[in-house]
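Only a portion of the chains appears, each positioned as in the full assembly.
Chain lettering (A and B) follows the sequence in which the chains are written, and residue indices restart at 1 in each chain.
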């Protein structure tokens, strides 16, 4: 699919052309397949999913996508770090080489360290789909579902004004989303975070090179009325960060009903989930909220699309 | 199935009429299906099971029931609390809403807090089957299997004299069983427990309202000769309780060969499992013991029955 590299490790591997000519059109087809209850196009194909970090939601989305295409999850581990040879010191490379001997058709891996592309390429014949890694961390399939959510809700990605809020330093979904946004035109990003967990320099450099305008802020209230989308994220507690959403010193990072009312009528409210307290429950029923609906749906459609591209 | 509420959260939802006219007859059919090796009536149906508390036995019983009917467990988590977004703070409501987007046909959930019926109703279109919750805690499918075990072994539930023994304060299976017993006539319950973990007042009130006679005791030896069934339970160590089964101050709560010999020849010995030391191993081969046989079998049959009712 990607010039002889069958794995999906980083959102940087995508391109505007691929998204518009291949990914988005096929995703429409996959939505129709899902709505019809599934198909059998991947019958006989084998998926292995290895999660070294907990994620019921992402694992379910991948495994559901496989099921809706008629493929089979022949092996699944929800806690590969604690409950596998990993705890005895096995390296990712050994694991990839071993799993490949079983001739799976695709591997889905969530990893608590970095999924190094050259290591993956050297150790795995089967396509590896990055279901979230760390340091710095990417989540490329999440970025795909977000791109489709924006496209379907807004009609286009070009020209988007988006506030990206939260622990921007440690968020892998933010990083992958930024890589995708850099492929479009006239994007304006407002990064809203406490100063100690703001977006990293290498992401800024990427955006700069790709002509994406961005500003940094600590007050979501001044930004919200200007944007087409608020992309809220949770505090990444496992990474040590922690946010008081309305702290006088840190800034203002809460999406509640009052903040939502300050937003444009056709703006959307996004969140990669899971949510803590950063979006209040009374915002869920707002028709502009897409985190419990469109984003989940597009997650399955996007993963079905990738599986179909890779396996059939 | 239950007046527009498709979920099974509490044993209170059942009724004598439903048990006798619908549940028990269909369970006989399901037993025949199981004995014949299974069928395909639920082919194409999708179950998701999420266990926030450990239970190999209950998860296996539900998943086996689905398999024997030809349905598919498309996703299973045995440790959703530790290995899911739950640990990052996601609420049950968010989880239910997300899972429902994948269009499962039924959800099986074991939860370490309370499965609130109105929350479930508001968040899940797919029927939710409570596989055990907490505070106060119910286990409605367990109560169904116990009702069928009593019926098949004793010929009737009406008129039953039963000793219910152990940590009655914290047992979810005892609570659900009491709710079912309250639907029958001339029931006499002997609650046998240390005084600090005796049956809670709200259960007593329910029994009183439903004309179930009950007594409380601390000595199983004086009760055992009188009853048609001894329902022994384990000490719920995770809830802080702990029982010395033959403590001079606490009372007597052990089922051993000597106690079994004092019981009627047609009485039965029940236990929801897992067992610790509260029934000695030499009682297992007693023909009146049903905890490793009839109760396990009826567990699969009862769950097959519910799945068939709900999904076909």
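The rule we apply is simple: contacts are C-beta pairs under 8 Å (C-beta built on N, C-alpha and C of every residue); 3 or more make two chains touch, one makes a residue touch a chain.
Just so we're clear, the structure is a prediction, and the values are computed from it rather than from any experiment.
Asker: Count all the copies in this homomeric complex, not only the 2 that are shown.
Answerer: Assembly-level count of identical protein chains is 3.
The working rule: only the chains that are shown with their structure count from here on.
Asker: Averaged over CA atoms, how far is the centre of chain A from the centre of chain B? Could you give it in whole Å?
Answerer: So the centroids are 40 Å from each other.
Asker: Name, in rising order, each residue of chain B that touches chain A in their complex.
Answerer: That would be residues 44, 46, 48, 50, 72, 74-75, 77-80, 82-91, 93-95, 97-99, 101-103 of chain B.
Asker: Across the complex, what residues on chain A touch chain B?
Answerer: Of all residues in chain A, those touching chain B are 34, 37, 51, 54-57, 59-61, 63-64, 67, 78-79, 234, 237-238, 273-277, 281, 292-293, 296-297, 300.
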